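Yeah, one chain of the complex is gone here, protein chain that is, but the others are all in their spots.
Each chain gets a letter, A, B, C, D and E, in the order it is written, and its residues are counted from 1.
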Amino acid sequence: MIFQHENSFDVKDKIAQSLVAILPIGAVEAHGPHLPLGTDNLLAERLSERVAAQTGAFVLPTLPYGQVWSLKNFPGSITITNESLISFIYDIGVSLYEQGFRVFAMINGHLGNAVAMKEAARKLFAEFPDFKLLYLFYPGVKQVTEEVREAKSAHSSYFHACEIETSYMLYLAEDYVDMARALPEDPQIPMSADVTPTPWETFTSTAVLGDATLATREKGERIIEVAIENMIKLIEGAKDAFKATE
Amino acid sequence: MIFQHENSFDVKDKIAQSLVAILPIGAVEAHGPHLPLGTDNLLAERLSERVAAQTGAFVLPTLPYGQVWSLKNFPGSITITNESLISFIYDIGVSLYEQGFRVFAMINGHLGNAVAMKEAARKLFAEFPDFKLLYLFYPGVKQVTEEVREAKSAHSSYFHACEIETSYMLYLAEDYVDMARALPEDPQIPMSADVTPTPWETFTSTAVLGDATLATREKGERIIEVAIENMIKLIEGAKDAFKATE
Amino acid sequence: MIFQHENSFDVKDKIAQSLVAILPIGAVEAHGPHLPLGTDNLLAERLSERVAAQTGAFVLPTLPYGQVWSLKNFPGSITITNESLISFIYDIGVSLYEQGFRVFAMINGHLGNAVAMKEAARKLFAEFPDFKLLYLFYPGVKQVTEEVREAKSAHSSYFHACEIETSYMLYLAEDYVDMARALPEDPQIPMSADVTPTPWETFTSTAVLGDATLATREKGERIIEVAIENMIKLIEGAKDAFKATE
Amino acid sequence: MIFQHENSFDVKDKIAQSLVAILPIGAVEAHGPHLPLGTDNLLAERLSERVAAQTGAFVLPTLPYGQVWSLKNFPGSITITNESLISFIYDIGVSLYEQGFRVFAMINGHLGNAVAMKEAARKLFAEFPDFKLLYLFYPGVKQVTEEVREAKSAHSSYFHACEIETSYMLYLAEDYVDMARALPEDPQIPMSADVTPTPWETFTSTAVLGDATLATREKGERIIEVAIENMIKLIEGAKDAFKATE
Amino acid sequence: MIFQHENSFDVKDKIAQSLVAILPIGAVEAHGPHLPLGTDNLLAERLSERVAAQTGAFVLPTLPYGQVWSLKNFPGSITITNESLISFIYDIGVSLYEQGFRVFAMINGHLGNAVAMKEAARKLFAEFPDFKLLYLFYPGVKQVTEEVREAKSAHSSYFHACEIETSYMLYLAEDYVDMARALPEDPQIPMSADVTPTPWETFTSTAVLGDATLATREKGERIIEVAIENMIKLIEGAKDAFKATE
Partner (left out) sequence: MIFQHENSFDVKDKIAQSLVAILPIGAVEAHGPHLPLGTDNLLAERLSERVAAQTGAFVLPTLPYGQVWSLKNFPGSITITNESLISFIYDIGVSLYEQGFRVFAMINGHLGNAVAMKEAARKLFAEFPDFKLLYLFYPGVKQVTEEVREAKSAHSSYFHACEIETSYMLYLAEDYVDMARALPEDPQIPMSADVTPTPWETFTSTAVLGDATLATREKGERIIEVAIENMIKLIEGAKDAFKATE
C-alpha cells in the first residue's frame, strides 16, 4: 500500500476503505562513522511498511528532513526550523483529511521532530475535530529497552547512534550499517544540557552517544517488535474511535 | 553519491570535493489512470541520479510533496502551500551552504513547484551571494519536444500525464506505467484558465491533458537526454562560476 | 467611472450595477533613458481606462509599486516583496467583495507582479468562491506580437523597454517617451538566467532588452488593441459567469 | 520633480542631489455625499506637490490605499490591514534607502494610516540609523484650526468630511467638491468610542463629522499653509540633520 | 475578586455572574531616580483593584511587560514588540471569551501599549462581535489634569515620571516613591519628536518629563478618582450593552 504508487482513478475507494495514512518522517543527520546520515529516514520507512502491512494503511512518501538543532554543526546534517516543519506537516494533514483519510499516523525516526509533530497535530485537531492524529516515536518500549540494553543509557530521554539505535538498524536496515567502524563511546552529558541550549559538539565529537559495538540484530528485534505492536494497537484504536463517532 | 547513505565522518571532505547538492523535488498528484500519484517524484529522482552521476554531485533525499493547487481536488493529490514550501526549501538551502555546498540544484518534476523554488532561491541568494542556486524543470527542451510530439500540445506552458510526460515515464520509470489504461484525451483549456484561478476539474475529469496513448519510450529518451545534457551544463557552469569567485 | 471620484452616497447602487472593479497595477522601475520609471504604471492606467469604458467597470486607484527583483539595483527602481504585495492585493480584494463587487480584474503593466497577483487571486478565490478574479497582462497578444515585431525577441517570455514596450508607450502615453534617446540594444540573455537568480545588471547596463529605436505608435496600436479586446472579453465572460451562478 | 516621470539614466545624480523622497499616502474612504472617495489621496498628493516644490524633493507615486477600519462598512471604503500596510511601506523605504535617498517623508491624508506609518518608520530606523523618516499629518495646525473653525469639533483628535476637511478640499482640490450636497451634521460621538472598537456607523449614517456647509476655501488656505510651512521646516531639518552626520 | 486566587470548581458560576475581566497591563521602564521601573505595573494594578471592587469584575494577573520603544535605551527598560504584544493580548482575550467573560477591560498604566491594545481589541471584536472590549488609559481626565497641574505639560499627549505621574504614585503606591530624589526637569521636546522616530535620550537624560517635585498625593487623588469613576461607568456601560444584546 505505497500511496504514491497508486493511481488517481482507483485510490478514492481505497482511501475510503483504509482511512489510515502513515507518514514516515526522519532526518538527514550525523550518526557517527558506522551509520548513514539517513538512518532516521530508513528506520521510519521500514517501521511504516511493517505497520502498514498489518493495518491496511497507506504509506506516504517519507518526509526526509527534520529538526536537527542539536547536531546541525556536524558534517552532513540538514536542519529544518520548527516553524517550517509545523507548516509543512500541517499542509499535508489538511490534504489528507480532504482526500478522505481520517487517521493520520506520523511514524517518526528522529526525536527532534517531536515538538513539530505534536504542534501540527494540535492545529489539525483544532481544525478537524474528528481527525485522529498520531505522532509515534517507538511508543511503549521503555521497559523492553531497559531489559535489552547492556550499557547504561547516556541520557534518560534520548539515544543516538548507540547500542540501541544501531540495533534498530541491524534489525531493520542491516545493509546500511558498518559495524567495523562502530565506536564504544561513553559521553558524559552534563545536567545543564537539559536546561540550556547545548549543541552536541560540546560533549561529543562523534555524535555516538553510547557503546555502538554492543549492538545486535536481536536487541533491535526485541525492541522494534514491541514498538510495532504498540503502533498497530494505537492505529487500530484510532480507527475504531473514528468509526464510533461516525 | 546518495547523500543520505554517506556517513558523517567521511562526508565533509566529499562535500568540499563535490560542492554540488541536487534536491529532487516532485509531488503527490493525480496523473490519470495509467500513471502513479508519485510520477513527479519518480521523474525527479531518476533525472537527479543521472545528472549526479555525471557531475559528481550528491543527490539529496527527494522532497516528495509540492504545490498542487490546480489538481488538489482530484483523488490522491496532496498540496503544500507556497509559503510552507518556500520556507522548507530555504531551510534546506541554509544547511547545505553551512555544510560547505556551493551549488544547490533543485531538479523538479512538477511545474507547480516553480514559484516556490524560484522564491526560495532568491532568498538564499540574498543571504549567501556566492551560493549558486539552480531551479531546473526540463531546461531547454522546447525545440526537441516540438519535434518529437505527434499530438498538439493542450497548453503552451504546461503538460500533464499526456504524450510527453508519459513518454518521460516510459523512458525513466517504465515499471510504473500501465499503458493499457492510457487515455487519448484532448481537453479544451479555455483562455481564461491562464488569467483566473481555475481548478482543473473545470476542464478535465481525468487529469490527462493530451493523448497518452501516443507515448513511447523513444520519445521520452529524445527529450530527456536533452534535458539531462542541459542540466549537466548548467551545473558545471555554476560550479565553474563559483570557483571563479573564490 | 473613476472609483475614487465617486461619493459614498451614490456608489453603492453603481457597484451593484457594475459588479466589476479594475485595479491597474504597475511598478516604479528602470526603463532605460527614453522611458520613465513609471512606464508600467502609465500603461496599466491607460489600458484600464480603455477597458473600463467598454465594460462599465470601475477603475480603482493604481497600485504603483510592484515586485521589481530583477532590476532593483538599477537607478530609480523600487521593489516590494512578494509577501507584502500578496497581502496588500488580498486586502484590497476582501474590501471589494464586501463592497459588492463580484469581478476583480487586475490589469498589470509589469510582469514581475504576476506571481503575487496569481497567489492573491487564489487566496481570494478560496475565501469567496463566487468572486471572479482576473490577473491580466496583455492577454492573447503572442501571435500579433510576432507579426508586428521587426527585431528578434531578447527572451521568450519577457520584454522590457524594447521595440514592443516602447511601441505600447507611443500608442498609450506618447508624451512620456523620448525617442531621441531610444537605444538599439541587443542583449544576450544566457540560458542560465531562467534557472538561477539573475539580477539583470549581469547582462545589460541599460535595462533596454531590444532595439527600442524600432518602436512605432502603429506597432503599439496593433498589439494593444488585441490586448484590450481580449481583456474586455474576459471581463464580460467573468461577469456572465457570476450572473449565471447567482 | 515627479519621481516616476524621471528616467533611470538621469535619476541617480538627481537623487544624490535631492536626498528627499515624499510619499503621498491616503485612502479610498467614504466622505459623505459632497466629497469623493479619494479625498485623502487628493489632499496627500496636492500637499506633496506643494512641499516638494519648495524642498527639492521627489514626489513618489501616491499609495492610494490605507487603513480604513472605522469606516470600512460604508459604501466605497477599501481597507488595508495594519500588517499589510506596515510591510508595504517598509519595503518602499528599503528601496528608497538603497537608491540613495536619506530623507523619507510620508505625507498622509488619512489619520487611520498613522499607526502603520509610525511602525514602518521605526522598523526602517532600526535597520538604517542614518535614514531620516517623517510621518506627516497636517503637523502643527492645532492652533490655527481652533482660530479658523466656526463649528465645534466633533472629536478632539480626528475630523472627517467636515468644515475642516472640506475646507482643505476647497483650497486644494475644489473641482472634486460638490458644496450643494454638503451636510450640516453634528454627530454625538460617545466617550466610549475612544476606548472600545467602534465602527462609525454606530454614531453617523453619513460619515460627515461636522457642519460641512461652513467650509470655505479661505479656511482651508489658512490651515493648509501652516501645515505646508511646517512640513517644509521638518524636511529641511531632517536634511540638515542627515548632512550633519555624514 | 483576584482571578488567580479562585479555584476551577467555583469559578465558572462566578464568571457567569461577573461577566467582566480586567487585565492590568503596564511595563518595566525607566522612570527617573524617584520612581521604580515597575511604576506602570503598580499603577495599573492599583487602579484595577479599585475598579474591580466597584464593578464586580475579576482582576487578572498583571501583564507586566509592554511596548517601551521610546525609552528602551534607558537602564532597566524592557520592551516588547507590538507584534508580540498584540498576539499575546489576543490570545488572552480568546480564552476569556471561551471561559464566559463578555467584557474584557484592559486597564493600562503605560501609553506605549495603546496601539497594541487597540489592535488586539479590534481583532477580538472581528472574531467575537458580542465581546465588549475596553482599552483604558486614565479616561476622561484631561480637564481635571489641567486644573490640577502647576507646571506646564511637556507634551500635549504624553506625560512621564513628572508632576502628574508622580502624583498618581503618591496616591496609589506611595511606598514606592522616593520624593527626596524627585527632579524638577523641564525638557524641551522638539516638534519633530511627533513625526520622526525619536528615542527619548535625544531630549532627556533622566526620563523625567516635568517637575516631579511638584507632585502631591492630593493631586493624584483628584485625577485618579475621576479616572476610576469613568472606568467604572465604561465597564458598567459595556456590561449593560452586552446584556441588551443577549
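Basically, contacts are C-beta pairs under 8 Å (C-beta built on N, C-alpha and C of every residue); 3 or more make two chains touch, one makes a residue touch a chain.
Quick caveat, the model's predicted, so the values are computed rather than measured.
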Task: Among the chains presented, those that the missing one touches - done: A, E
TODO: Pick out which of E:Leu47, E:Leu60, E:Val148 or E:Ile164 touches the chain that's been left out of the picture.
DONE: E:Leu60
- [ ] Could you tell which one of A:Leu63, A:Ile80, A:Leu111 or A:Leu234 touches the chain left off the display?
- [x] A:Leu234
- [ ] Touching the hidden chain in the full complex, which residues of chain E are there? Just list them.
- [x] 3-12, 15, 28, 30-38, 41, 60-65, 72, 74-81, 83-85, 87-88, 90-92, 95-96, 98-99, 176, 178, 181, 206-207
Task: Hidden partner chain, residues of chain A it touches - done: 69, 82, 115, 118-119, 121-122, 125, 132-136, 139-140, 142, 156, 191-192, 194-197, 230, 234, 237-238
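Simple rule for what comes next: only the chains that are shown with their structure count from here on.
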Open item on the list: Taking touch as defined above, what minimum step count separates chain A and chain E?
Closed with: 4
- [ ] Indicate whether more than half of the residue numbers at the chain C-chain D interface occur in both copies; give same if so and different if not.
- [x] same
Task: Chain of greatest Cα-centre distance to chain B - done: E
Open item on the list: Taking the mean of the CA coordinates per chain, how far is chain C from chain E in Å?
Closed with: 49
- [ ] For this assembly, give the contact graph shape among line, ring, star, complete and other.
- [x] line
TODO: Go ahead and list every pair of chains that touch.
DONE: A-B, B-C, C-D, D-E
